[in-house]
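One protein chain omitted, others in place.
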Amino acid sequence: MGSLATYIARRLLLIIPTLLGVSILIFAISMVFTPEQRAALYVTSPKAASKIYQIIKKYGLDRPAHEQYFTWLSNVLRGNLGYSKSMNIPVIRAFTDLWPTSVEIAIYAAPFIVLVGVKLGKISAIYRDKLPDHIARVLAIVGWSLPTFWSAIILLAIFYGWLGWFPPGRLGPEAQAIVRSSEWVTYTGLYTIDALLNGNLFVFIDAVRHLFLPVLNLVIVGNAGIMRVMRSSMLEELNKEYVLAARSKGVAERDIINKHVTRNALIPVVTMAGVLVAGLMTGLVITETVFELKGLGYWAAHAAEQLDIPSVLAFALFTGVVFVIANLIVDVLYAYIDPRVRLQ
Amino acid sequence: MTERNEGNIMEVRDLYVRFYTYEGVVKAVDGVDLDVLRGETLGIVGETGSGKSVTTYAMMNMVPPPGRITRGRVVYRRDGKEFVLTEMPESEIRKLRGSDISRIFQEPKAALNPVYKVGDQVAEAILIHRLDEMKERALETLKSERGVFPSLSRSVIDRSLKFEGDPLVRLLKRIPLLRRLYWKPIKREARKEVVKLLGLMGIPDPDRVYDMYPHELSGGMQQRIVIATALSCNPQLLIADEPTTNLDVTVEAQILELMKDLKKKFGMTLLYITHDMGVIAEMSDRVAVMYAGNIVEVGDVITIFKKPLHPYTKGLLEAIPMPGRPLKDIPGTVPNLINPPSGCRFHPRCEYAMDRCKREKPKLVEVEPGHWVACFLHHDQAAEVEEG
Partner (left out) sequence: MSVAKEVKKVPLSERIWFKELKFMAKRVRESPLSLAGLAIIFFYVVLAILAPYLAPPKPGRDPFEIPRYGYVITPSPPSPEHPFGLTQGQYDLFYGCIWGTVTAFRVGLLGVSGSILIGLTVGAIAGYFGGKIDEILMRIVDIVYAIPGLILAMAFVLALGQSLDNVIIALMLVGWATYARLTRAGVLQVKQEDYVEAARAIGSPHRRILLRHILPNSIFPVFVVATLDIGSMVLTASALSFLGIGAPLGYADWGQLIALSRNWLIGTPENPFEYWYTYTYPGIFIFTFVLGWNLLGDAFRDILDPTLRRR
């Protein structure tokens, strides 16, 4: 176990340069803007924003780039990410207000994306070049080719516009009233979980009803990548000699696949988690926008449309940090699944 | 070859195996006849790609894809019963694999699943083929234990032994945590058995090694694990596919010694595949020489070494480096088996090749009792034997 701890410590050290790099990239993009435009990055209220020249002087926005970078970075590290004009609140407040929506969608979408992708990839590999393989591959290619925003629109037009089953937004008006009432206790900000903790089934069902389409949409467009990796890694593992060895022991074909091959084939899939997170972020920007779920992605999209520079840059920085942390977790998981990694 | 033979543990007749690859159809095994006598060590020798491995895969009816047995019969005999592997359903063959016929692989590292503990990999075979025996032992052990859980375990295992497919037991096996009631005592017995077996393989501290992963062991230790797996269910026939080729010379000697020793202990028949004539001389009672998907000569080890008849066998023997003798190579290369040479497949490399060799494929004939060769040079001799 000691080796696992040192391994984690080493990986933690390794993410520092990448995080610094990401911050430099974001800062470099910001430097394209004029000092006047950049002033919004340093203030936390609209009143302060009106005194543009004082801000430029105070934060040295006319000084050399490297000096500005350190001023900016220390600001960022203190949680001062500027003022979001699209939301009329400081950027950091936007994060603290909006994260539950995005997290709620993500924690339901991610497991389904993985499950569907792994299952399809497995079927596809086992029945290589036979009908199930072709069907699974076509499904994956179709999902891969669908524009996220279009599939969302089609889902809404059918299931909301026509059938009226799954409305957009996070909650219906009645549920909203309950959530806003004084009896409601907010534990996490995730309505499905809070509803269960409050013992309110009505809100729970309403929240699930609103989550269904966004999650479905993310699963449709998101599983293709995992399916492909699973398929090729299954095919590779099926060719390994330990499969023959297991067969020569008399292990049943089903057990060979489920016990021996799948666990090995999942190892490359685990490394995909970073890519999955990146895909989810992108998917959330679009899906939240179409389904009017006021989360981080919705905010980012609207900020971009309204040229709200601090918000977009902060969101980009945030996704970069999330990606790096996701990869860190993956590496630790990887060491757990694959005993060979731990010793290195 | 000889018909009806109670002494044969395995008979291969007229075997053809094809590999359907991207480049074309590889005729990997092309009409092989072979008997394995009960209790003997039969060495199969030949260059890489001569079809020796594939032939033995066919003996377990598990030629890896894209390969397929296209013709022929493989018969395994035990206790006067006949098992035609080429005609049995897969589920029946599976009962023989690992218990009656088992296999040792060339590359122990590749033959072990990297993500499972080595001990569990040995135990797997035991839990498949010797499950009832493990259950009995578990019951025996549980008898002396007090408490709610042991007694629960005992009744579950007892039920599963009484009649197979008991619905209650089947349900229990699907419920996490509860299924440990059933499996834990059984696996404990399997573990004891594995530890004993690992000790027999000359593995020091077997109880600790049980919990190790393959990459934590040296090549020699890995091969001992593979051997332990193969022997875990007391096989009648053990197929060893170049088990020492990838090991250091000193380790090779140890493993060879171990195998001879185990063969005596377990009283099994050994089929030893190698390209190393030295190992053949050391290990085998009889030798079959393969070339390009055919068996070209079969005989007891002394005959093959002292009086080889087929030009290829002679070439192999002359290619063994020896002090004071110039090294002689067999000219030419191993043929491409997608388009193998016509007639006798060895004729392009044979210094005695005649016209007939290009047109006709020589049959394997008995030139003297127990000595078979597939070469036209010796067909006359064969006729004499038959007359005599």
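All chains are identified by letter, namely A and B, in their written order; residue positions are counted from 1 within each chain.
By our rule, contacts are C-beta pairs under 8 Å (C-beta built on N, C-alpha and C of every residue); 3 or more make two chains touch, one makes a residue touch a chain.
Worth saying up front: this structure is predicted, and the values here are computed from it rather than measured.
Of the candidate positions A:Ile55, A:Val116, A:Val285 or A:Ala335, contact with the unshown chain belongs to A:Val285. Between the chain not shown and the residues A:Leu12, A:Ala65, A:Ile107 or A:Val142, the one that touches is A:Val142. Even with one chain removed from view, chain A keeps its contact list with that chain: residues 17-18, 21-22, 24-26, 29-30, 32-33, 134, 137-138, 141-142, 144-150, 153-154, 156-157, 160-162, 228, 232, 235-236, 239, 278-279, 281-282, 285-286, 289-290, 300-301, 304-305, 307, 309, 312-313, 315-316, 319-320, 323-324.
As a working rule, only the chains that are shown with their structure count from here on.
Centroid to centroid, with C-alpha atoms defining each point, chain A and chain B lie 51 Å apart.
Put simply, chain B touches chain A in their complex at residues 57, 60, 62, 64, 90-91, 94-99, 102-103, 105, 107, 110-116, 124-125, 128-129, 213, 215-216, 226, 229-230. Considering their complex, residues 240-242, 244-253, 260, 263-264, 267, 337-340, 343 of chain A touch chain B.
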